[in-house]
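Below is a structure I'd like to ask you about.
Of the protein chains in this complex, one is absent; all others appear in place.
Right after this comes chain A.
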Amino acid sequence: MKQIKVLGSGCTKCVKTAELISEVVAELGVDAEVSKETSPEAIMGYGVMRTPAVVIDEHVVHSGSMPEKAQIVGWLS
């Protein structure tokens, strides 16, 4: 099962990013768990300086904007 984390301190874009990823996960029927990480300390631990950022299985795959749907599909397949 993939662990997907959306990093960000609760800004609208971060919430939307998490929603979009959950949608794509449901659409593709991928076995994955989507969660949000809002702690500044944890975000620092990933070395991320721009949010929203996306972490899949502890690897930062994206940072600084809301990802496009096609990008998310790419990460999940």
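Throughout what follows, contacts are C-beta pairs under 8 Å (C-beta built on N, C-alpha and C of every residue); 3 or more make two chains touch, one makes a residue touch a chain; residues count from 1.
In this section, contacts and distances are computed from a predicted model.
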Options "Permease", "Succinate dehydrogenase subunit B", "Cytochrome B6" or "ArsA family ATPase": UniProt name of the undisplayed chain: "Permease"
Residue ranges of chain A at the interface with the undisplayed chain: 7-9, 11, 13, 40-41, 43-44, 47-51, 64-65
